[in-house]
Structures are given as C-alpha cells and as structure tokens.
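The block that comes next holds subunit A.
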Amino acid sequence: MKRILSLALALLMLVGMIPMASAETAAYTQSPYLDGKELPAVADRLPIASDVMVEEMKEIGQYGGALTLLQGGSSKWGPGKPTEEALFRFNTDGTIEPNVAKGYDVNEDATVYTIYLREGMKWSDGVPFTSEDCRFFYEDLLIPGVTTKSVWEAMYSSDANGEDKTMATLEIVDDYTFKVVFKYPKPNFLKELAINGKWFFAPKHWLQDKIPGENYLSQEEADKLAAELGYSDVKSMGNSLTYYYWIVPGRPTLRAWTIQGDFEAELCTWVRNPYYWKVDAEGKQLPYIDELHFRRYSDAEQALLWTLDGTADISSVALADVETILNDATAAVELIEWSSVDWASNSIQLNQAIKDEDLRALFQNVKFRQALSIAVNREQIVELVDNGYTEAAQSAPAAGAQGYSEEWTKAYTQYDVAAAQALLEECGLVKGDDGFYYFANGKKVVLNLQYQDETHASLAELLKNDFTILGLETTTRMYDRSIMEEMRSANNHEVVINYESFSTVSLSLRPDYFVPFRDYCIWGTAFGLWYKNPANEAAVEPPADVKAMLETYDKMMAATTVEKRDEIAGELLAMFKDGLYEIGFSSALPAVYAIDANLRNFPDVAVDCDEFRNLGIANFAQLWLAAE
Partner candidate 1 sequence: MEASATKAEPRRNPFSSPMARFIYKRVLTFIPIMLIMSLLIFIIIQLPPGDYLTTYIAGLKAEGQVVEEAEIAMLKEQFGLDQPWYVQYFKWIWNIITDFNFGYSFDFGRPVWPVIAEVLPMTIAVSLITMLFGYLVGIPLGIYSAVRQYSLGDYVLTFIGFLGMAMPNFLFAILLMYGTYIWTGTAFIGLYTEEILLAVNSGAMQWYHVLVHPDFWARMTIPILVMGTDGLCGTLRSMRAQMLDELGCQYVLAARAKGVSEARIIYKYCLRAALNPTVSGLSGMLSKIFNGSTISAIVLNLQIMGPRLYDALKAQDMYLAGTILLVMGFLIVLGTLLSDIVLAWLDPRIRFEGRSAD
Partner candidate 2 sequence: MEMNNQPIIQVKNLCVDIKTDEGTLTPVRGVDFEIRPGETLGLVGESGCGKSLTSKAILAINQKKCVSSGEILFRDDKEDTVDILTLDPRGKQIRDIRGRQISMIFQEPMVAFSPMYTIGNQINECTRLHITKDKKESKRITLEMMKKVGIANAEKRYDQYPHEFSGGMLQRALIAMALVCKPRLLIADEPTTALDVTIQAQILELMKELQKELGMAILFITHDLGTVAKMCDRVAVMYLGKIVETGTAREIYKNPQHPYTRGLMGSVHKIGTLKADRLFSIEGTVPLALNLGPGCGFYDRCLDRIEGVCDKADPALTCLGGEHCVACHKCRKEGV
C-alpha cells in the first residue's frame, strides 16, 4: 500500500514537472523585495532558460532578511570574497565548475580553451553580458595596465625549458563564446584562472567613457575625469573602477548583491541584484537574502561582542574565544569548523639569505634547522598557544593533500635538547662559559625572532624560552605589518614567526610562498632576486639545495600535462620534507565561524583558504534565514 502511494506521488510530481519544464519562463519567481520596483519580468532578467544557472543546495530556502557580516580594517576583500563571481569556481571538494561561464571545451594538448557564456545574462544594470566584455577586460584593461595589475600568471604559457613565456591570445567566436589560445600547453589553466584570474570580464558599456586608451579617453580627458571623481590620478581611478570595482557604487557587476553607498561607512549596505542569473531548483531567483550589511569594527573585541549579542550573522572566531561563545548560554550562534590548508599553525622560517655571513651559513645548514626543530617543546605550544586544538607536528601538507605522510608530520618533532645541542656542535658552534653558543670566530649567536601580529606573542615567548634553554641567545620583537614588509623587501628579516607561512591548496598551483623564484618566500627573498637576475646587487646566490629546487620548479612550470606537473610537484615536496625550510610546531588550526542559529545552507565541511575565496565557498546566494 505504502509503495503504491509513493509511486503515485512520484508520478504526480513528474506530471507536475512537465508543464513547468515547458513553460519555465512562467515559473520563475522573485523576492518580494523586488515587488513594486519598476523592473522587467523576472524571466526577462534571467538568462535564457537553458542557460540559467540552477544552484544545487541542501535545502530550498525562503526569501527575505539581511545578513550582517563584520568588517575590520580597510580590506576591500571583506565584502569582495563572499560576493565574488568568477568564470569558474571551486567546489567545497576542490574541483572546478563553471560559474559565470556556462561551460568550456579544451583541445587535446591543452592549448585552446573554448569558453561558453550564458545567453541573455545581464549586468546588474540590465545590459547584456557578452564575450565582448571579456575581451574588453583582457585586451583593453588588463594588458594595457589600466587596472595597475600585471597580467595574471594564468595567462602565460611557457616551453619545456620554462624560457619562452608567452601571453595567451583571445579569439571571440560569437557573443557567447570565446577562445583562449596558448602557445604552449597550459594544463591547469582553469584552476589557475579560478585562483588568480578571479574574473575575466568588465562592463564595457559602463567603462568605455571612463578609461584611458586608444579607443577611449585621451590622457587629458582621463586626468580631468579622475580629478572630477576625486581620484589622485588616472591609475588610481583605473584600479578602483576595474579592479576593486565591487566597492564602487553604481558600477555594474554580476554579483548577487551590489554595494550602496560608502564602503568605508560604519554600516555598508549591499542590496540584491535584480538581474542575478542563478535560480534554485524551484525557479526562485537567487539570492534568498535581500541585503548584506557589513558592519565596521575597529577592535577584535567588538567583533566578539557582536557575535555574542547576535548582531553578526556570520563571523570568524578566534580559537581563544571559542569557549567564551560556547559557555555563553544566551548567544544564539552555532560554531562551524572548517579545515585549513596551512602546513602548520605555528612555525618559523629562517632567512637563509640573511645579510650576516655567519648567520647565513648557519641558517643554510639543515642541521641547525633540525636542532632548532627538536629543541622546541611542542606539547607546550599545543596547549598554551593553540589551547589544545592542534597536535605536535612538523610543517607538512595536511592529511589528504599531495605529499602528506605520517612520517613527515612527525619528522624532527621529538623534544630533545641534548640531541639539539649535539647538532649545534656539529654545526661548528662552541658553547661559551655563559652557557650560550658562539661561532668558531668568537661571535655570539643571536636569534632575533620577528613577528607581526599580537596573537603570535605567546608563541614568540615560548620559542625564546626554548631557544634560550638550548643555549642560543634570543630576542623577540613585534612589528607592524608594513614594517615587516619593509624588512622583508630590504632583506633585514632574520627568524620570522608565523609570517607568510607555508599554506596552499596545491604546491603546483601556488608555489609563490614556497619556492624562491621571486623575492616572496620569507626563507630566501634574496635568492628570489638572484633567480630573477643574478646581477642584482641585493641578490644572494642560493646554496646547492635551493638551486636544485629552482630547477625543479622550472621543470614543473613547463610541464605539459596535469599528471606530469603533479609528479614534479611531488619531487619538490620531497625537497621540502628534507630541507626543513619551514620549521613547524603544531598541526594546522581549523577555521571557526560563528553563524546565526537560523542561517541555513551554510556548509559545515569546507576548506578555508584564499584559493577557494575563504567564506566565498559558502555560495552566499543560496544562504537563507529560517523564521525563528
């Protein structure tokens, strides 16, 4: 009986779906928020039926409400990442799927990518979005430097030796199709695009009378306009209108919400984009939430209070505050734990290209790094710094990531001061009468630990304590971020704590902070200068192991297939395992978000990383607030 009933029910549903499918246009609904506004019918605002993006989600939601998020500092990415719409986006499992693009084709040798757009899709001002907008962005904005950004790495391909680096070209096929053509194979193009290309389009109709260029404004006109709009110069204007465009009110976007008013305001309101191009399975135009409110705070304690008193609907929580929230009976929030792609929650990197010759030789000696690693009482760090949320570990890829091995996470983690001292002596250091180690030439070894954020002060303290016990004179000092950056660029950094540490979804996709192919990775900025130009005065010639690493990197970048590239990435990873370029002390900390107890569809399993746009991977358009 029961079975028959359910069968009948299923049949009924099928029948019901037939008219819906045939008359899809009539089935689309919109948020009551838009009722009464002078807009075309919802179906006319969406792309054509076959091209509408139907978002999959846990639960179909209800319209209404506003989400309050917190915004500290002047980072434009606070509202940028959650609202971002890229051509291709990451899923929570790390795979890529089309987003703004409807789909793509790629040829055999991965040199030509054909990208299809959604027909009838519109900018937030109702003007159609076409492949011309993509060409406009690439050829008229990005390449001429209107955005002040260099052309993404994703757009370059190089030959097997990594020498001939060539920029891709664009071919427009029709209004909704274009091709990206590389000279050499570019197997990871879409992922790279999703990471550092982010978006690949700009509203030509809106920008064409605002940017300088051959077919656009003359320099004088542009200068005049910049002054009129209150920009210091044309470059800043270009940067603002074409790069950080989402905080420019009135600028058409493809995002689910558009900014209203001043980004710097205490409360910045974003309202729904009536032309948003996604619907749910029931044909409701997304997003469910009508408004986003970004509230500005100046001190982390305010953010915590706002989380407790329910002002914030989604907020990031420091682990130290987790218990405060859980022990607060009145706080109507739920804590969600996302994983991280950090190699360690606490780590140090030694500047192996440090100016001081003695220290440089010492830092380059892997035995010294091993000595430091085993001289640290990791259990103490786990308890006192990470409140027991982590485990004692070496800096290593997280479980599940490429290169992960149990052995690696445990390498050089055994706390053993005597063994460490033996290693120091192997490095040629001599213990003085005062219990501290000296170089053979009689100079005292001094480790200057440098860090940027107050939250690392306790780690610095513990490390100083451990290294002093080891017999190395140690100082610690906190610096403002800009001063850290200045020290890094001037190669004045020494032993750096938790600063630009190893963290990536995939070494092959984002090796910037690992391999010193430019002055980025903190453990060898001056090696990066050498790699770029050995003649550079500030450059330091790397030792053999680093040279080998750079060669492997070149090989990896020139790999023609994903498999090949991953294979070489594996070789690189092995080098990192042996080299202890970053000394890690504890496993990665999870990211904790406190969300409104009534918020639905917020993923409870996800990876929190920049590549995945952090909070953005929650696909904000499909979040909704249940009635209490």
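Selection rule, in plain terms: all candidates are chains of the complex that A comes from, given by their letters.
Observations, loosely collected:
Note that in this section contacts are C-beta pairs under 8 Å (C-beta built on N, C-alpha and C of every residue); 3 or more make two chains touch, one makes a residue touch a chain; residues count from 1.
If you're wondering where the values come from, they're calculated on a predicted model, not measured in any experiment.
For subunit A, the touching partner in this complex, chosen from 1 or 2, is 1. Of all residues in subunit A, those touching candidate 1 in their complex are 68, 74-75, 77, 145, 148-150, 153, 196, 230-233, 235-236, 239-240, 260-261, 264-269, 293, 295-299, 301-302, 305-306, 308-309, 311, 330, 480-487, 489-490, 500, 512, 518-520, 532, 610-611.
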